[in-house]
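Excluded from the complex is one protein chain; the other protein chains are retained at their positions.
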Amino acid sequence: MEWETVIGLEIHAQLATNTKIFSGASTAFGAEPNTQACAVDLALPGTLPVFNESALRMAVMFGTAIDAEIGKVSVFDRKNYFYPDLPKGYQTSQLFYPIVGEGHIDIELEDGTTKRIGVTRAHLEEDAGKSLHEEFTSQTGIDLNRAGTPLLEIVSEPDMRSAEEAVAYVKKIHALVTNLGICDGNMAEGSFRCDCNVSVRYKGEELGNRTETKNINSFRFIEKAIKGEVIRQIDILEDGGRITQETRLYDADKDETRSMRSKEEANDYRYFPCPDLLPIVIDDEYIDTIRKALPELPDVRRSRFVDTYQLSAYDAGVLSSYKPLSDFFETVTTVSADAKLSANWVMGELSKHLNQHDTDIKNSPVSALQLGGLLQRIKDNTISGNIAKKVFEAMWNEGGSADEIIEAKGLKQVTDTGAIEKIVDEVIANNQKQVDQYTAAEPDKRGKMIGFFMGQVMKASGGKANPGQVQGLMKQKLDALC
Amino acid sequence: MLNKTLAELAKGLDQGEFSSVELTQAYLERIKREDSKYNSFITVTEELALTQATAADETRAAGNATSMTGLPIAHKDIFCTQGVRTSAGSKMLDNFVSPYDATVIRQFNAAGAVTLGKTNMDEFAMGSSNESSFYGPSRNPWNTDHVPGGSSGGSAAAIAAGLAPAATGTDTGGSIRQPAAFCNLTGLKPTYGRVSRYGMIAYASSLDQGGPMAQTAEDAAMMMNVMAGLDPLDSTSADRQVPDYTAKLDAPLTGLKIGLPKEFLSANLNPEMATLIHAAVKEYEALGATVTEVSLPNTALSVPAYYIIAPAEASSNLSRFDGVRYGYRCEDPKNLEDMYKRTRGEGFGTEVKRRIMVGTYALSEGFYDAYYKKAQQIRRLIQEDFVRVLSEVDVIMGPTTPTPAFKLGEKTSDPVEMYMEDIFTLSLNLAGLPGMSIPCGMNNGLPVGLQIIGNYFAEEKLLNVAHKFQQATDWHTLKPAGL
Partner (left out) sequence: MALNRTDVEKIAHLARLQIDESSVPEYATNLSNILDLISQMQSIDTSDVEPLAHPLDAVQRLRADNITENNQREHLQTVAPSVESGLFLVPKVIE
C-alpha cells in the first residue's frame, strides 16, 4: 500500500491598510512596544470597534481575483478565549458568513501541468498582539501594536498531495496578494503566515487525523515542516500508533515540529455574532467596480511575458511572481530594449546581490533605470559582460550611472582594431607551444582551442578588448598559420 | 435654588438669580451632608464640578451659554470620565481612572454641563435593586428600607433626594425606567442606537442604551438634546436626524391612540397599581386620547430570552477584565491561569459571576442553538408583536414594574424572583424600542410608574405624551418627606 499525504493550508495575510481593522491606530511594523495600541486596541472598558473600509475593499479584491463568491452580507463573530495578547478576550472574526466564499487558484507543477486548488473561504479577522517570552525571567511582556491589524485568513481545501504542491500554492497566493497590493508579503515580519494541516492515509482511504503546524515563516520552512511532519506521522502509524489531532509548532532551528502543550486543552470558542458590529452589506456595483479596477494578475502577466518578451516559462514565472520585481524587470527592458538580457540580469546579478544583502527589490540600491543604462552599454559594445559586472558592483556600492562609472574607472571597451591586432600578435608570438598545438589539431577541434588565446588577449587588455572583435581577428590570424 | 427642575434652574442662571458656581456649591454641600443616608454617589467630583461651573459662568458672561450651560448633573458610574474613577460599581474597576471620556460625557461637557459626580449602580449594570454594587446598596429616598431600583439606582436616589437635579442612566433591561418608577422620576430609555454607547461600559451590547433620568419630561427632553445623535465611534449608533426634543412638548394629544396590552395588566400586577395605571389612562382620555386593548402575546418570553441574550453578550464583554492592562489584579499570581481566575473571581461580585456563567454555558458547544439562537428567534417574535401593535396605536401604556420598590434584601436570595421584577421592561430592550416611565401615583407611600412605549425613534412623541400628563397632574412634583 502506498501512503498519500493530504495537505490543507490556512494562510494569514496581513492587509496593507494604514490603520487597524477596527481603530484608527497605525499598523506600521517595528514601532516601540504599545505605541500603536490605542484605547480601542487595548480594549479599554466602553470602547467600540468601527470597521475599516480598506480592509473590506482588499478582501473583496482578493475574492474577485480568485473568482470566488463574494459575501453580499457578511457578519463578524466573536471567538472567545483568554490569552494575554488578546485584549478583549475574544477575537473578532467571521465564522458563519465570511466575506469571501468558494474560489480557486491554479498552481504549476514541476512536470509542467497545472493543478487547481480549491479555496474554501477567506474571512476577515483581527490579529492578536505579541507575547515576548525572552525579555524577562519570570514574566511575559505583552506588546499590543499588532493587535487589531487586519488579517485575511485564506483557507484552502485539502487538495495538496505533497510539500512541493503546498509550497507552489503558498507562493501563488503570495504572488497574488502582493500583486494586488493588499499585503506586503513580508514573511519574516509576519505579514504573511501559514498554518499547515497535514495528514497521511493509505491511498484511497478515509482522511486520517490531522495536525496543524503553526508558526512557519518562509517557503523553505513550509516544505521542511511538512516533509518532517509526514515522516513523523508515517513512523507513528507504521509502528501501530495513532496520530493525535493537535496543534504543533515548527522550530526552524531544530527543523522539527513539536506539540503546543498550552493549546492542548479542548477549546470551546463560544462563537456568536459580534453585537458591537452590524452586518456588512455590499452590492454588485461595489464588487464590479473592484473587479474592473483589479491590477494585472500574476498569471496574466506571466503569459504576457512569454508572448511579448519571448521569455521562457520559467523566467516568466519568476518575474511575474512579485509585482515590484515584475515592474523592475519591465522598466529595465524598456530602457535596455532587450528582454532576454534584462531577465538574465534581474534574475542573475541583481537577485544575487539582493539575496546576499537580504534586501527587497523595492529597496534595491541599483534602480531599474540604472540597470537598464548599464545593459545599453553592453548592447552597444561599450563594455563586455564581464566588465558590466564590475560596473554593477560599483553601482551597488557607490551609486552613479553606468556611463559615469565606465568613464571614471576607464572601463570603456577597446574597439580600435589596430590596438587589438597588436595584442593578438603579441599573444601569438608569446605562446608558440599552444600555436603549434592549434595548427596540428583537426579543424573541427580548433574552435574550442581558441578560448585559451581569447583569455590571454582579454587578460592583456584588462578585459576591455571587445570580445567579438578579438575572436574574429584571432581566428583569422591563427588559421592563416595552418 | 435646590429642588428645582433643570428648566427652572436654567431660567435662574439665565436671569442671574444665582451663578453656576453657587448652584454647584449648594449641591456639593447637600451631597456631603445628606448622601450618607442614600449612598447614591460612588465618587463626588467636587474639584471638577467647580472648575466646570467657573468655566460655565464665564461662558455665560461671554454670552455663549446654551440651555445646558452651568447646570449640574450626575452621571451613572458606567460612563467613562477622563481623570475620574469609573468603577461600573465593581471592585474590578475600583482603581480605574478612565483615560478617556465617553461620548455622552463629552457631549455634556461640550454643552457646558457640570459633573457633580458618579452615581452608584448595580455592578456592571447587572441588577434591579442596586444591591449588587461593590460600594454597597443605594437607598430609596422615599423609604430608606427600600431599594431605589437598578441598575441606575444611584442616579435615581440622587435625584429623588435632591442631590442632583438630573442624571444620566443606562437601560439594558429596564435600568432607567424601573428606578425612575421606584423613585418618582421621569426616565427615558431611547431607541437602541439613538444615544452613543462609546465609553459606556458594556453589559449587553445589543440591548444597552443610555438615557436621561430627571424630574420632568421637559428636563429629559433638554438632556436628550445633548445626548442623542450619530457617533462615528459607535457602529450601532443611528444615522438619523435629531429633532429639538423640547419643540413639541406642548402639542395637543387629541386623537392619540393608546394601546393597553392585556399581558401588562394581568396576573403579575398588584391590583392597587392596576388601579393607578387605569386612572392615568383615564387622564389621557380626558386629554383627548382614545384607548384600545392590545395584545403582546410573547411578553412572558421576554424574561427567558433576555436572560440568555444579556448574559451571553456579557460573558464575552466582560472577558476584557483580565488584570493585564487595567483594573484589579489579584495578589501574587502563581501563574497565568491563577492570575485570570483569581483576578476575575475576586474582582467580580456574585451576580456578575452568575451571569457570566449563564452566558458562558449558553454559548458553549452543543448549546448554542438551544439557547442563544432560540433566544434570538424569540427576540424576533417579541419585536414582531410590537411592530404589529404600533402599526395600530401611537403609544403603548402599562405599568413599569409589577410592584413598587421592594425592601432591601427581600429578593437577593433568589435571582429568579429578582429577574421577574423586569417582566414589563425587558421586552422593549429586546425590540430596541424607546420607552419612558413617569410618576402616576403612590402605593403605600411608594411611587408608581406609568410606562409609555413608542415606535422606533419616537422619543419626541413620548416626551410630548409624558409632558402633557405632567401639565395635567402633579404626581411628578411629589417629594419624599423632609425634602
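As written, the chain order gives the labels A and B, with residue 1 at the start of each chain.
Quick note on the criterion: a contact is a pair of C-beta atoms (placed from the backbone, for glycine too) under 8 Å apart; a residue touches a chain by one contact, two chains touch by 3 or more.
The structure presented is a predicted model; accordingly, all values stated were derived computationally and were not measured.
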Partner chains on view for the chain not depicted: A, B
Selected residue (touches chain absent from view) among B:I176, B:M339 or B:V395: B:M339
Residue of B:D322, B:D394, B:E421 or B:E460 in touch with the missing chain, whole complex considered: B:D322
Residue of A:S26, A:N209, A:T331 or A:Q376 touching the missing chain in the full complex: A:S26
Touching residues (missing chain, whole complex) on subunit A: 17-19, 23-26, 32-40, 42, 44, 50-56, 82, 84, 131-133, 135-136, 138-144, 249, 260-262, 268, 270, 273, 275, 277-281
Missing-partner contacts on subunit B, residue numbers: 95-97, 99, 191-193, 206, 232, 235-236, 238-239, 298, 300-301, 303-305, 307-308, 315, 322-329, 333-342, 344-346, 348, 350, 353-354, 356-358, 360-362, 364, 370-371, 373-381, 383, 414-416, 419, 430-433, 456
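Keep this in mind: only the chains that are shown with their structure count from here on.
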Length of the line joining the C-alpha centres of subunit A and subunit B, rounded to whole Å: 57
Residue ranges of subunit A in contact with subunit B within the complex: 39, 42-51, 78, 80, 82, 84, 87-90, 140, 142, 144, 268, 270-272, 275-278
For the subunit B and subunit A complex, residues of the former touching the latter: 79-80, 86, 88, 93, 96, 98-100, 102, 197-202, 204-206, 232-236, 312-313, 315-316, 318-322, 324-327, 336, 340, 360, 363-365, 368, 372
